[in-house]
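Only one protein chain is missing from this complex, and each of the others stays in its spot.
The first chain written gets the first letter, and so on, giving A, B, C, D and E; residue counts start at 1 in each chain.
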Amino acid sequence: MVQIKDLLKTGQVVRADGRQVDEIRPVTIERNWTDAPEGSVLIQCGNTRVLCTATFTPGVPRWRRDSGLGWVTAEYSMLPRATSERTDRESIRGKVGGRTHEISRLIGRVLRGVVDMKALGENQIQIDCDVLQADGGTRTTSITGAYVALADAIEWAKKKGYVAENKKVIKDQVSAISVGVIDGTPMLDLPYIEDSHAQTDMNVAMTGSGAFIEIQGTAEGAPYTRETLNELLDLAEKGNRELQELQRKALAE
Amino acid sequence: MVQIKDLLKTGQVVRADGRQVDEIRPVTIERNWTDAPEGSVLIQCGNTRVLCTATFTPGVPRWRRDSGLGWVTAEYSMLPRATSERTDRESIRGKVGGRTHEISRLIGRVLRGVVDMKALGENQIQIDCDVLQADGGTRTTSITGAYVALADAIEWAKKKGYVAENKKVIKDQVSAISVGVIDGTPMLDLPYIEDSHAQTDMNVAMTGSGAFIEIQGTAEGAPYTRETLNELLDLAEKGNRELQELQRKALAE
Amino acid sequence: MVQIKDLLKTGQVVRADGRQVDEIRPVTIERNWTDAPEGSVLIQCGNTRVLCTATFTPGVPRWRRDSGLGWVTAEYSMLPRATSERTDRESIRGKVGGRTHEISRLIGRVLRGVVDMKALGENQIQIDCDVLQADGGTRTTSITGAYVALADAIEWAKKKGYVAENKKVIKDQVSAISVGVIDGTPMLDLPYIEDSHAQTDMNVAMTGSGAFIEIQGTAEGAPYTRETLNELLDLAEKGNRELQELQRKALAE
Amino acid sequence: MVQIKDLLKTGQVVRADGRQVDEIRPVTIERNWTDAPEGSVLIQCGNTRVLCTATFTPGVPRWRRDSGLGWVTAEYSMLPRATSERTDRESIRGKVGGRTHEISRLIGRVLRGVVDMKALGENQIQIDCDVLQADGGTRTTSITGAYVALADAIEWAKKKGYVAENKKVIKDQVSAISVGVIDGTPMLDLPYIEDSHAQTDMNVAMTGSGAFIEIQGTAEGAPYTRETLNELLDLAEKGNRELQELQRKALAE
Amino acid sequence: MVQIKDLLKTGQVVRADGRQVDEIRPVTIERNWTDAPEGSVLIQCGNTRVLCTATFTPGVPRWRRDSGLGWVTAEYSMLPRATSERTDRESIRGKVGGRTHEISRLIGRVLRGVVDMKALGENQIQIDCDVLQADGGTRTTSITGAYVALADAIEWAKKKGYVAENKKVIKDQVSAISVGVIDGTPMLDLPYIEDSHAQTDMNVAMTGSGAFIEIQGTAEGAPYTRETLNELLDLAEKGNRELQELQRKALAE
Partner (left out) sequence: MVQIKDLLKTGQVVRADGRQVDEIRPVTIERNWTDAPEGSVLIQCGNTRVLCTATFTPGVPRWRRDSGLGWVTAEYSMLPRATSERTDRESIRGKVGGRTHEISRLIGRVLRGVVDMKALGENQIQIDCDVLQADGGTRTTSITGAYVALADAIEWAKKKGYVAENKKVIKDQVSAISVGVIDGTPMLDLPYIEDSHAQTDMNVAMTGSGAFIEIQGTAEGAPYTRETLNELLDLAEKGNRELQELQRKALAE
């Protein structure tokens, strides 16, 4: 009997949007999408569209002063009508929800993982990822776009003299992508319709040199074996390499 | 001696961005900018860029039930880095600021002023105006864009059968523009640099038939006479007629 | 056929409380109503009763320091049972509502419009307007009363030596009144019963020299023409002149 | 050697405002001070001035339904400039402070102590005590005034037919007064200047029949003996009897 | 006819848990229950179990600086499932409830009543009382346990040299217990089942020398006479003497 797993290996499983199981969605990365921020990137992965801005500020928060080290934080948010049903604004509800908190912290951690805080010096970079349209993978798309905005902000700071030109502030490139298990088949880069049916959902942030900065794999639906984990990581590596190629192209323009 | 006022009449006063005192900034209105909302408009007035979405929901809030009437509300917000300095998110601060409240209420009132609530029936439309880039006139740009999103949402509702095709839900067109007095000279459509130096700042929402829905004129800097008021209203009428022409073109596409 | 408009001109239209359309309600202004504040005024317009206090504090907020300029702010609030139905306290709900924010900002702007910040020097005046009983026109009554409290606080500061006696801190007198269109007829100083039926509602703050500091005209009910606007402004000018006469009398006592 | 205690017994100790140690401050109770509430009382004890309103609403909160019992609650608040230094509004700070909570709960408990919830039936009375001017004893003055407002609200409910005329809803009269120990001498009805120097501060709510509803005695300064407690209670009984006489007079008018 | 009061005197009234009316519940006091705090006490009174910790911090809040005086505060809280029905967390609800505020303030006041702030010097002690299991008397149990934690924290500070060894920081011992009137009978140390049926509920904090620091007696159910008050205070004195014996034993270990 033919197994989905065998089809997977031959590339015969086709998804709702016509993609192969190991194929990422079309990606566009527009730099300088708005004028004010030191870095401003509109990234689109399939129908997911995120505005990532990087704000460079000389100086660091009080608890970090006189350490000689910089700081990088991130805030993630969704516009109320990024989703098919309108979501109430967190500002109106008066508090930031758990999901928002969790994703904001994730983005910040991942970016800090590739920044040399000593080379950055006592300067702060605040990343804002605002989801204008959501169709799955908003947190990984945010990371991939934010990296480009971060790189632009650091370039800006070097031109303005806040950071010495010869400092290698960014230690490595970073991108992120989601993988998941659907009907027992590991798949790459899930849109909302697939994500909501996944037994397992994993987000993988990887550096340009192929090491992991963050792996978050959740199996509310069905626990996954070590073997499946390895298949998922293989897919994630493939996807991240492709995203990193696109990041490099965008930054080269 | 030559007076600015005389130059104004001959059109000789030229502004930082090269415009005449009675000239509006370049405007673009893109419909269906995102997919999910029933109406989704990206409007750009000079460097001010606002995403206006309209969410149509069958049914009305509890206090309005069994009235046979619909309801329209609006929420305005700015992305943290829409401005030249980053502004903290209101969701993080845990409360909506006075300025945001004031503008949200203004947009809602103005749109309600052109909607026939009986024709709308017991349905609700929620307008979201998210400023992606701010360079003066964000509240008036929001109104002008929101009108187009509102019109699209009502068209959608008619196609879906929530509202009868023959109902004239929108009683009249509406747009808004800012005017102000700078160094004693009344001017039309102020960008941020002018707005912050204005002695008087006025926002005027006007219908297609030339009546006022909202006039808000503030003179923190210097009180204005009845004569100046009349000059400002003349400018606002000119600007609104031009914006309404652009709204009609966008809706005709 | 006799038009309401013609009756208006002859003063024949009579209102629920027996007033002419261009007649203000009875006004009393009591200074020093409480002991602690530097200015403390109980103002009553018809059944609307507001306690306006002015708190003078040497020094200004951090963002204003070393500017040589003073600052004036205002906060507006209603007691829960100022209204016919009890309103929940905003302190209990944990947030300030949009209407409160909007009115507080309005009062502050208007008062700042008549204060010479340089003459005030680096001192702050906080205005508190607490509505003890509400029957329409609470925001305009607040402005009219707050002006008197402000004047008293500045007198106090001069006597205490915080402000030099010869400084003209108050550039001009200011008062405010509401006007509106009811059944097509422009009317002056609307009580709650009229206000809630007005097609158009306008609040006009005017200086002693007859210039405008703030015009806020809203037409949720029916847009208004330039002609109606002019009639409303005529009424507002009449009302404000009368209120200013009463302010002067109160301050002369 | 002459002891203050001996002077106390002979009435020779005189206070800053000229009162004897066992003398209450001048009290005025004005009923119907505002029009809207079912009970509205302006009470003044010395310089402390509190507006006490009672809101009668047919029906009870959900948790109390179908019990056949009514409910009484209270909220206490101070205007920002009731005090000599301006206090920030709790609505602006976004939360109710501990002191406000504590006093609101006290007032509610004491009034519930004299209301027959069965006779009240499934109706709710909300007491609002807003301190317009504070000079010590604001919580006890609130209780004393609130009782009168409560009585008026119940009278109103009987006239409107919400409560049967023959029901004895109020089981007993109640008033409250503060006592304290200053420099070792027990004193009655402390103004702010005395209160802030008291070693012991006690608030005593007492019924018309002379029983206690609430005793709150705090000794941050110096613990008090059983003997001192008894002296304080004697003073409180005297004060409450006098306040109750004034309540009865006010209600008889 | 035999009266409950007479039975009381002969010790014949027996309670649900088999105790006499003047008998306290079994009490255990474990010091150093956790390692981190300067004082850490697990106290159990019957089924009520409270973790009381004392945090010693050199320095005082800004308003207290340069006074030469120390400061003591307390915070009380209940775990969600300390009670038979789960209570929502106040952190989730976003605000501290009135009851929590009231009790936190009570604990702080009582402890401050036995601390010599001058001897403590400019140091702060923060008491945290977290109720792990609640069965009546949580506030009095908190006080009794917190005293022991406070004593340990001061010992710690002396050993560390923050406070001179010879300073008598604690002026007197303090404990607290509840008393109440049930079916007309005054009883000592009420568990939840009794507390919820009490006509009168009183909490009494007393020093080792037998003086009162706080008396809080509430009679929502039925007002109490001076005679009953005296009986309740007799019981409270007995209970507090026994608790103080147990505190001394615990501190001597």
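Side notes on the structure shown:
Assume contacts are C-beta pairs under 8 Å (C-beta built on N, C-alpha and C of every residue); 3 or more make two chains touch, one makes a residue touch a chain.
For clarity, every value in this text was computed on a predicted model and none was experimentally measured.
Displayed chains that the missing chain touches over the full complex: A, E (touch as defined at the top). Between the chain not shown and the residues E:R81, E:K118 or E:R226, the one that touches is E:R81. Interface residues of chain A with the unshown chain, by the touch rule above, are 95-99, 101-102, 104-105, 109, 112-113, 172, 202, 207, 209-221, 223-226, 229, 233.
Although one chain is not shown, part of chain E still touches it, namely residues 34-37, 40, 47, 49, 51, 53, 55, 57, 75, 77, 79-84, 86, 89-92, 94-96, 100, 126, 128, 130, 132-133.
FYI, only the chains that are shown with their structure count from here on.
Over half of the residue numbers found at the chain A and chain B interface occur in both copies, marking it as a same-residue contact. Annotation: 52 Å between the Cα-based centres of chain C and chain E. Residues of chain D found to touch two or more other chains are 94-96. Contacts between chains trace an open chain of neighbours here, each touching only the next in line. Pairwise chain contacts present here: A-B, B-C, C-D, D-E [touch as defined].
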